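The complex is shown incomplete by one protein chain, all other protein chains being positioned as in the whole.
And then subunit A:
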Amino acid sequence: MRPILLQGHERALTQVKFSKEGDLLFSVSKDHVVCAWYSANGERFGTYKGHQGALWTVDVDPTTTLLATGGADNTLRLWEIKTGKELKRWEFNTSIRRAEFSEDGRQLLGVTEKRQGQLSNIFVYDIVPDVTADQSTDPTLHITVELPRVTVAGFSALSRYIITGHENGSVAQWDAKTGELIKEEFPHEDGMSVTDLQWSSDRTYFITASKDKTAKLIDSETLEVLKTYVADTPLNSAAITPEPTNYVILGGGQAAMDVTTTSARQGKFEARFYHKIFEEEIGRVRGHFGPLNYVAVSPDGKCYCSGGEDGYVRVHHFDPPYFDFRFEVERERERGLQM
């Protein structure tokens, strides 16, 4: 199907997220505006105005009532999705790089930038999934991260761990109750920043994208690297398609500062599909004329979208062949299961 081009932002996209039902799409960009869209037709549902700086992150709670956003104005804000009302504002010393709800939607984490002599901090807040409730001002957990700058973070299954990705390519596991550092691993090349971390639908494993041109599938319990996907360009984002399909989608491209010197062909601004289990590239989707800053898959697996440095969001609904495609050995297995 023809992709839907969402032209609502004036500057580079930083993150795009589907609601857990897959019908809404939220996008944040450097132009200070949060947009919500219908994923089915690309119509705009609304905007959330108030932020005073570039936005870096957005997340939706599982019931699609609350929206969390954070950005360079050093605030983390909670919005009512339906009305666009700002419900809560937390202020920090540095900007918010990442915000994410736990899988039950009762906790929200925010990662602050390491800057101005401040270390990266992780703040966890208890959230009451009710628009009329008063949200607590003080965090239930505050981790001061002594490791290199935290770039990405999230809650694992059952909110047992907080997993962080770092500027030097390392991935760390923290106890989400006590804030204790449990484990630190180095799946990516040293010094090559982890640029994204996205979960499988049950949050038992996740995928990291890195500037070292690889994406890795990692077990959230053991931090063991399960799979490695090798691309030919620095990666900004990686997403896992929900089961039963077994794909991962990688996005990236030449760093934004080098882009003006290269042609669109050269920049490798394509979304790449890999088979999750066989680690083989299946196909690419072109369209953006800047690096892909974020790729997200709808939780229902019916479409995916990508946000680019070029200021556009492209929503692609999968065609039937996508769902029918199988490797011979997969067919073999399915036949075996049916019998």
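The rule we apply is simple: a contact is a pair of C-beta atoms (placed from the backbone, for glycine too) under 8 Å apart; a residue touches a chain by one contact, two chains touch by 3 or more; residues count from 1.
FYI, contacts and distances are computed from a predicted model.
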Per UniProt record, missing subunit out of "Protein BRICK 1", "Cytoplasmic FMR1-interacting", "Eukaryotic translation initiation factor 3 subunit B" or "Nuclear pore complex protein Nup85" is "Eukaryotic translation initiation factor 3 subunit B"
Given A:G8, A:G70, A:G105 or A:G307, the one touching the chain that is not displayed: A:G105
Per the touch definition above, residue among A:Q15, A:S29, A:T64 or A:Q173 touching the missing chain: A:T64
Subunit A positions in touch with the non-displayed chain are 19-23, 38, 40-41, 43, 62-64, 103-105, 157-158, 201-205, 219, 221, 226, 232, 262-263, 265-266, 277-278, 299-300, 327-330, 332-333
